[in-house]
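All protein chains but one are shown in place.
We just call them A and B in the order they show up, numbering each chain from 1.
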Amino acid sequence: MHNKTLSEISSGLKNGDFSSQEITRHFLDRINRLDPELNSFITVTEDQALAQAIQADKMIAAGEQQALLGVPFAHKDIFCTEDILTTSGSKMLANFVSPYDSTVAANLKLAGAVTLGKTNMDEFAMGSSNETSYFGAVKNPWDTNRVPGGSSGGSAAAVAARLTPAATATDTGGSIRQPASLCGVTGLKPTYGRVSRWGMIAFASSLDQAGPITQTAEDAALMLNAMAGFDPKDSTSVDQPVPDYRANLNDSLDGLKIGLPKEFFASGLDPKLEKTIQQAISEYERLGAIIKEVSLPNSALSVPVYYVIAPAECSTNLSRFDGVRYGYRCADPVDLEDMYTRTRTEGFGDEVKRRILIGTYVLSSGFYDAYYLKAQQARRLIKQDFVNAFKEVDLLMGPTSPSPAFKLGEKTADPLTMYLEDIYTIGTNLAGLPGISIPAGQLDGLPVGLQIIGNYFDESKLLNAAHQYQQVTDWHKTTPID
Amino acid sequence: MSIDSKEIEKVAVLSRLKFDQKQLNEVTERLTSVLDFIDQLHQADTQGIQPMAHPMDAVQRLRADKVTETNQRDKYQKVAPSTENGLYLVPKVIE
Partner (left out) sequence: MQWETVIGLEIHAQLATESKIFSGSSTTFGAECNTQASPVDLALPGVLPVFNEEALRLAVIFGLGIGAEVHKRSVFDRKNYFYPDLPKGYQISQLHHPIVGEGHIDITLGDGAVKRIGVTRAHLEEDAGKSLHEDFQGSTGIDLNRAGTPLLEIVSEPDLRSAEEAVAYLKKVHTLIRYLGISDGNMAEGSMRCDINISMRPMGQDTLGIRAEIKNVNSFRFVEKAIAYEIERQVDILEDGGSIVQETRLYDADLDETRSMRSKEVAMDYRYFPEPDLLPIIIDDEYIEALRANLPELPDQKKQRFSEQYSLSSTDAEQLSGSLALGDYFEEVAKISGNAKLSANWIMVELNGQLNKNELDISGSPVSAQQLGELVQRIQDNTISGKIAKTVFQEIWNGNGSADEIIESQGLKQVTDSGAIEALVDEVIAANPSQVEQFKAGKEKMLGFFVGQIMKASKGKANPAQVNEMLREKLKN
């Protein structure tokens, strides 16, 4: 039952094969049984989920047709959900019951989906291993000594372990695609502005974008149909109609032009992993695609640019956590400055503090031009590389991350090695492009993800390419646990 | 670009964060390595390049001047650490 895809659950519910209550109960039981070891959930909303399921069953009986009606899923704990604890993985918000819904949460409610709970994540989405969460690290279901990736590690691990058929997630520098890759599931980061950021706790405003983590590309299309859309509450939301992302899934890939950025296959990439990626690309050739090498000459700049822009934005996005209106406040402050300083020092974890310091530093007087302005200029160079590449090809392909899942604690000592985890994913965030990671093989029993990058608003083409691959391969069906 | 612990302390004050001496040394060491790494940025030739603040180079949309919010003070203050008579309380501010 838990191996069913979102699409299968949806049609099973409509056909009356099972009820929403039954399937919801099934996943809740699985969470109760398996999650104590994985730690992929921060909050399980059992009562609300069952109440929603009962409601959904009534609506199904009444003949209502929404695609996700009665289908269970989980939210990354970065999305504000009304009357439900919303922590962003931080002690700072460990007591924050949101008084309002994010647009993503509201959209999924409207679609009739049933919320199982809130998934674990790196604190304020800052991390690539899920080890910075105040609520403890998440274990990779393929090997519980290893990390699931991050920051959407809880969402990826939960889908991989089939604790939920789908989960929402967010991606600022690779936080959907890298954990999807490390956990062997499908993770889609849409074009910047495609999904509303209202109610999504901000990390870096000009980079953050929400998307789904699912078993299959078809399920990602189903989720994106519900999540995407113009939102007047988000100034950066794009006012463009949302197509049915399932419509083009079965298009032929014959003649599709795929570019391989040579910089993605240079030093730093595990040769065995490279071979796995090449095999996946061969599969595309068999499907009729034309493969071509392209260049993104400025891609080496993407990690440094990111580590100026993201900390700069986060350092001020996190200033609102001051102990005044919500969230953590230190005990017995002696005065206002003491309250600010102790609240923030005690409420934030080390990695978050590190990034606040970097961000404050690069924005401070005397350094702004050398760092922030320079990074913004270099960001345009990076975007231009992609724009040029898409004049020649329809899609870009390469690895999602330089290596499969690494061991817990392996990279925590040196922030830099952790930052390099996102070397292949960060460029798309800087450019605002959509990208997807799909399971494309295994290395020593650990999943390897293939990253596909599309042009602006080309999510349908991305999903089409991913779906076609999943029609001829089974990597997305392999599971770590029964 | 090397950064000394004095500068880190200044930045920490601006960020309202506090570190003891041991932590400060560790943070300084880690930030130095990160900043060294970031310095690769300076190899980029960005002369004449327009800075890019948003990926789409889009334009601000305008909101109609209408009151759409209603009073929900009780709901919003349920999550507040300290309130009295509808006000948020903080330690005495000295001007």
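Please note the rule applied: a residue touches a chain if its C-beta (ideal position, glycine included) is under 8 Å from a C-beta of that chain, and two chains touch if they have at least 3 such contacts.
Treat the numbers as computed from the prediction; the structure is a model and nothing was measured.
K.L.:
In the intact complex, which of the presented chains make contact with the chain not displayed?
P.N.:
Even though it is not drawn, that chain still touches A, B.
K.L.:
Give the residue, chosen from A:284, A:340, A:386 or A:475, that touches the chain omitted from the document.
P.N.:
A:340
K.L.:
Considering the complete complex, identify which of A:39, A:181, A:205 or A:455 is in touch with the unshown chain.
P.N.:
Result: among the candidates, A:205 touches the missing chain.
K.L.:
On subunit B, what residues meet the omitted chain?
P.N.:
Touch set of subunit B with respect to the missing chain: 10, 13-14, 16, 53-54, 58-69, 71-73, 76-77, 82, 84-95.
K.L.:
State which residues belonging to subunit A touch the missing partner chain.
P.N.:
Subunit A touches the missing chain through residues 79-80, 86, 88, 93, 96, 98-100, 102, 197-202, 204-206, 232-236, 312-313, 316, 319-322, 324-327, 336-337, 340, 360, 363-365, 368, 372.
Just so we're on the same page, only the chains that are shown with their structure count from here on.
K.L.:
How far is the middle of subunit A from the middle of subunit B, if each middle is the mean of its Cα atoms, in Å?
P.N.:
Between these chains, centre-to-centre, one finds 23 Å.
K.L.:
Which positions of subunit A touch subunit B when the two form their complex?
P.N.:
95-97, 99, 192-193, 206-207, 232, 235-236, 238-239, 298, 300-301, 303-305, 307-308, 315, 322-329, 333-342, 344-345, 348, 353-354, 356-358, 360-362, 364, 370-371, 373-381, 383, 414-416, 419, 430-433, 456
K.L.:
Could you list, by residue number, the parts of subunit B that touch subunit A in their complex?
P.N.:
3, 7-8, 10-12, 14-19, 27, 30-31, 33-35, 37-42, 44, 46, 49-56, 58, 60-61, 63, 72, 75-76, 78-82, 88, 90-94
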